[in-house]
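To keep things clear, I will list the structure first and then write my remarks on it.
The complex appears here minus one protein chain, its other protein chains still in place.
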Amino acid sequence: MVGNKAAATAVKLAKVQVASAFPITPQTTITQYLSEMYAAGEWDFDFVNVEGELTSQVVVQAASRTGARTFTCTSGPGLLYMHHPMQTTGSSRLPVVMAVVHRGYKGMQPDHSDLMSQQWTGWGHQYVEHAQEILDSVLMAYKVAEDPRIRIPIAVGYDGYVLSYTAEPVEIPAQEEVDKWLPPNKAMPSVLPDEVDPSTFARGWGGGDPQMPWKVHHEAILKIEEVLKETMDSFEKTFGRRYGNGMIEEYMMEDAEVAILAMGTIAGTCKAAVDRMRKEGKKVGLIKLRSYIPFPVKDFREWAKKLDGIAVVDRSICPGKGGPVFAKLRDSLFDQEEKPKTLQFHAGLGGKEVRVHDFEMIGDKILKAAKGGKVEQVTWV
Amino acid sequence: MIEIRLHGRGGQGAVTASRIIATAAYEEGKYSQAIPMYGTERRGAPLTAFVRIDDVRVRERELVHNPEISIVLDPLIAKQQAVVNQLKPGGLVILNTAYPPEAVKIGGDFNVATVDATTIALETLGRPITNTAILGAFAKVTGLLKVESIEKAIKKFFPGRLGDMNIAAVKRSYDEVKGPIQAVVKEAPEQKVDIHVGGYGVLKDVSSWRVFTPEIDVDKCIGCKTCWIFCPETAIQWDEEKNKPWIRFEACKGCGLCANECPVNAIKMVRVEV
Partner (left out) sequence: MGELTITPGSACQGCGAALAARLAFKALGSNVIRHGIPCCPDSTTKTPRFSTVFEGGGAQLTGTSRGLKAIGREDVMAVGFYGDGGTYDIGFQGLSAAAERNENIMVITKDNEAYMNTGNQRSGATPKYARTSTNPVGPRSRGKPRPKKNIPFIFAAHYVPYVGTASVGFPEDLISKVNYMKTIKGFRMLIIQSPCPVGWRYDPAKTIEIARASVQSGIWPLYEIMDGKTFKLNYKPKELKPVTEYLTPQARFRHMTEEEVADIQETATASWENLLKADEMGRLII
């Protein structure tokens, strides 16, 4: 099953009620799968065929307000076009789930600049590695987003082509089990004329501390950490699979001296590199970052105490500023007493292939730096 | 530094008045700053603007919280104690009202001057836009700025004939202002109302928006319900029993639409008593 089919299958398993999307490579086939599912009437599902991404975002936003479970998906330029209503979905605290099939701005090949550029819209941002993880993460995203403690939209990002169009085996959970594990969504609060709280009618603008909505929104997103970790446990219990603690997934980290931090498909390549380096006796592990927003600050602070070095591989860059994951990691560790050496690697931008031997080079560099060797701070892989 | 607060309503030109003062100060070689209180003020809604004047460049960009001078462009707002909220002790308030300063009911430790700017504006401009008709009074009682500088500034904002009309308003206000005297009422409880912005949504009472108020002659009324169907604010209520209208005054903005539409002229718009 290809990555996009895994996403569409998750939509079906979650019994999404209203979905809307506009085609764009490499997301296009999800739009087609959803249209086929609608046409086949496989379950009580409505698919809105729209004239642009902005509309698809607003359609799911409004449908979500009514209490329906909703889904949309896009890539690169389509995501940028959605930027404006994404902030409304975020600010309105609507549990929309969106698949972002990464596509860079400079060319059609994937990097993470599309989703990274949406940091201010008030969503949870997750990055996944393979087709099984897409399916599982979309299901978990509903569970987290719809939790009464959260009510925050979640974007699940995965790389175009190498994942969206790449076929690999995927286990599909039984519908009855999903139904039991993921109860139906409902509007919070109800918006129906006969149920709505009439005291909300006369509400005007202004009054109160204008900063308050930002604080509340920020804190709700931070709470995703706790709920995602819980959800990962219950997911494993029900379906027998897990991805670390939900925020990060560790690979060969038990006795690691240094770690490579990577996200998305290239984290898989990195696992292969770690295997090779381990055979050579190099104590290198991988920390796969799954949740960029909220950022696993606590987990990294724990790891900081044990590690001598962390190599951060950013698959996006804010031009003139640098890699966002590197900056956020260093920010998390700045006032910690024990800090590992950190290096910045720019890799996979514009879809540039990142190969196993590239990660071996990254591993060697961080090992050298950790031992006090002289290594340049920033490397373009 | 001198800090000034202006109170008015959308359409009276309080923001323009603040800019004229700031421009006039600049004409005299001073630094100044005119800040409108941001909101989505509609015509008729209460609003506030601020001015700072100093010999050096004004750096602070917060709103004015403790003004020395409060200027009130609207006769109904001028009746509210809130126009002197947080005024510095011994400060000055200039009110648009037909009454002399001795009759002013708001109280505290401040000086008060009055001028009938609405009448001046109606007579010189033909419309109750009182911003320039209060500035002559301001020049005279504060002595902060020369009336010539104010006139010069006005010419920048209103070229041609409109400028001349506004300057005539300034001159009359300069001549007709009464006071300042110490406020007769020495103490009054602070009024905790927000008279800054009209807001965006539902308001409680818009009586202060009216310059003219509708008066219904129920004997003339033929019960056609024309006024009732057209009032945008549902201020006109229908008494089904008597088959006559009555007015919910807290919702009436004094637009005059009902009077204009009444087929038998049973509604008259009369100038609000202040």
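In this document, chain identifiers A and B correspond to the written order of the chains, with residue numbering beginning at 1 in each.
Criterion: contacts are C-beta pairs under 8 Å (C-beta built on N, C-alpha and C of every residue); 3 or more make two chains touch, one makes a residue touch a chain.
Note that the structure is a prediction, hence the values are computed from the model and not measured.
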item: Full-complex contact with the absent chain, from A:G3, A:P26 or A:G67; value: A:G67
item: Given B:G44, B:P75, B:G136 or B:P180, the one touching the chain that is not displayed; value: B:G44
item: Touching the absent chain when the full complex is considered, from A:P85, A:G309 or A:G323; value: A:P85
item: Subunit B residues touching the omitted chain (full complex); value: 10-11, 40, 42-45, 198-206, 209, 229-235, 250-257, 259-261, 269
item: Absent-chain interface as seen on subunit A, which is shown; value: 17-18, 20, 44, 46, 48-52, 54-68, 70, 84-85, 88, 187, 191-194, 196, 198, 200-202, 204
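Please note the rule applied: only the chains that are shown with their structure count from here on.
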item: For subunit A paired with subunit B, centre-to-centre distance based on mean C-alpha positions, whole Å; value: 55
